[in-house]
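Rest of the complex left out; these chains stay put.
Note that the chains are named A and B in the order they appear, and that numbering of residues resets to 1 at the start of each chain.
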Amino acid sequence: MNLSDQYILVRERTESICRPLETEDYVVQPIVDVSPPKWHLGHTSWFFETFILKPHVEGYTEFNPDYNFVFNSYYESVGARVIRTDRGNLSRPTVADVYRYRAHVDEAMRNFLKDEQMSVNLHELVVLGFNHEEQHQELLCTDIKYILGHNPLFPAYGKSIYGPGYSGRNDGKTGRLRVIEWVSNPGGVAEIGHDGKGFCFDNELNRHRVYLQPYAIAPGLVTNKEYLEFIEAGGYEDFCYWHSEGWDWVNKNKVKAPLYWYHFDDAGEAPDADAPGEWMYYSWQGLQLIEPNDPVCHVSYYEAAAYASWKGARLPTEAEWEVASPELDWGKRWEWTESAYLPYPGFVKAPGAIGEYNGKFMISQMVLRGASEVTPPGHSRPTYRNFFHPSARWQFTGIRLAR
Amino acid sequence: MNLSDQYILVRERTESICRPLETEDYVVQPIVDVSPPKWHLGHTSWFFETFILKPHVEGYTEFNPDYNFVFNSYYESVGARVIRTDRGNLSRPTVADVYRYRAHVDEAMRNFLKDEQMSVNLHELVVLGFNHEEQHQELLCTDIKYILGHNPLFPAYGKSIYGPGYSGRNDGKTGRLRVIEWVSNPGGVAEIGHDGKGFCFDNELNRHRVYLQPYAIAPGLVTNKEYLEFIEAGGYEDFCYWHSEGWDWVNKNKVKAPLYWYHFDDAGEAPDADAPGEWMYYSWQGLQLIEPNDPVCHVSYYEAAAYASWKGARLPTEAEWEVASPELDWGKRWEWTESAYLPYPGFVKAPGAIGEYNGKFMISQMVLRGASEVTPPGHSRPTYRNFFHPSARWQFTGIRLAR
């Protein structure tokens, strides 16, 4: 597919995810991690405008110079910006304005992409823009789920062509029987990282050798039913399974179950984990009973590690995961690993603002491997390094055991 | 006018204030004091539903039982509620839903108000509902101004029939010459408070005697031009004019001017009070130059008291204000007084939830007297006691001197 068609496809996919939303859903930011959907729509357009159109297209007219302030995410090189916690305080630009902004950028980009003499660097930048937009497609899904799933009316999202509610490649794998419990690996020198053919993010480079100890890894993910056993065994009340920081997090936030799990009393009114009744789960279709065989979702690193400790196991390292990946059933959840997010050997930041893409976040975060039910298809590769703070739960995160 | 017509009028006035808004403007809550406009629309309907329709209209069908949780403001007697800081996190109910809720309540209320045999108590409750809605009309104005005036695009509000932009009874007074500087009062025993004829809030009762020392009070309000002299004389940098708590507030919040005053540099980009250039002010029509002869607006009690101290004067007490009110040019600004908000002699809380209306706020707040350019006409009476924390600035607050 040529660049122009790819562009149209990726841009359309973003809007398709938002189609079931009400205007009001585009605006709010219930927690700092969540961005308003209209911000994602604007920011992804701003990315193309700032890094492609303004520097490389003669005569391009900026849609609105104030939008740089509104839609810059974290690029210090590109000027002042709305602080992250304020994104949900902005009623303007309106949703309609943001769609007009997208249309303005799209027209300029489509014209630009007709040019077949593009330099390699510029081509790479365009492809980075596609991948950037795809990352925000996943964030749109997680943020929309948070906005709806924390509303006291628990509205359903419904179905989309792509994204939330979309039944894509990963779904076929759900039912795979877990006939063996552990996949074994004898260890030794192995290679991980991207070989640089085709697109990858800079944090996947370079491909390099690692030394693995002999290990075993579970082919399937931990299920709701299995995780419920941990809850019922008092896992959230016994510090001995937890990191010290995790135990503080549990107590400070009164955590008793994964995010989006609710217990209701008989009157069906106030959510309360102590009340009698069955566990409910907020899904794209609204509140429903927990599905026992689904892989557990929306757990923090702390919870993943505590569960593993309770089972007498541990989480895999990212190298163990990558080497074993051909034998694993993966793609339903982002899987917490026991690896901190640090640069690979020989990692170099790109010059300029693009160099802020990944490198400056390589501290205090843990690597997640795999992909989730809302990951765009092209982002499901064994070398992909996702990363979040250990307390993050609003992503579609799950647990795989190793030992 | 009969109750039913009054009801229609007061309800229409609320919606009229919102008419110039975009859907997105109804949703956000940039600071905790500000409520999203759709919350005001819902809450005022909830008030009639909860206190009139549900207890007094047989067969009334609640619009949506979950709305009690969403639209209760602070009535502990009426069950759990969304915490105040979360109001701006709720995308649902949508604006359209809220208007449907209003229509549902309006229809039931109109039917109910046809009944001419209403008890006195019930009649009083209905009138309280009108006054309650009018108080929220003023809050709608102040909250809309904050939402638009703190948006980096500074959108104009435009004109409304009533409310923001409305040129009502008070406007004629702006130009009145202040031919005398001070109105004198010899002091002695005087009476203040409402006499109970016609509607008043419980905090205005009872009418009672007070003893006043001889005093003088300024007939007009402090103007922008006068306040600018205080700024330029370094008033915000000299602790000697400030209460200790006010001085901490100035330094912690880096306050350098009233709310909505901005200084821009030549490039017109980043707001910065230190930059050269003229003071701009966010008005209903967007950013404009400060109007020197307008009464200064959007100041805290701390600023009002510091200004008075710098002038070698003080703020009037609420009793001084009320007694002198026939000789004052008032109605453009809520005027900070030197009186704390405390119960009048003989004050009693009404039984039940209505008793939570005023009494429980009688601590740590200061009384404001007068009315402002966005006060509904019926709320401009000399006995009206408005009250806010000394740091509040998003109301249309101003300064009058006494000595």
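Everything that follows uses one rule, which is that a residue touches a chain if its C-beta (ideal position, glycine included) is under 8 Å from a C-beta of that chain, and two chains touch if they have at least 3 such contacts.
From a predicted model like this one, the values you see are computed outputs, not experimental measurements.
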For validation: placed chains = 2, all identical. Expected total copies in the complex? 4
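By our rule, only the chains that are shown with their structure count from here on.
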Could you grab the centroid distance between chain A and chain B? Build each centroid from C-alpha atoms only and quote it in angstrom. 44
Considering only the defined contacts, which chain A positions touch chain B in the complex? 22-30, 38, 66, 69-70, 80, 82, 86, 88-95, 147-148, 150-153, 155, 269-270
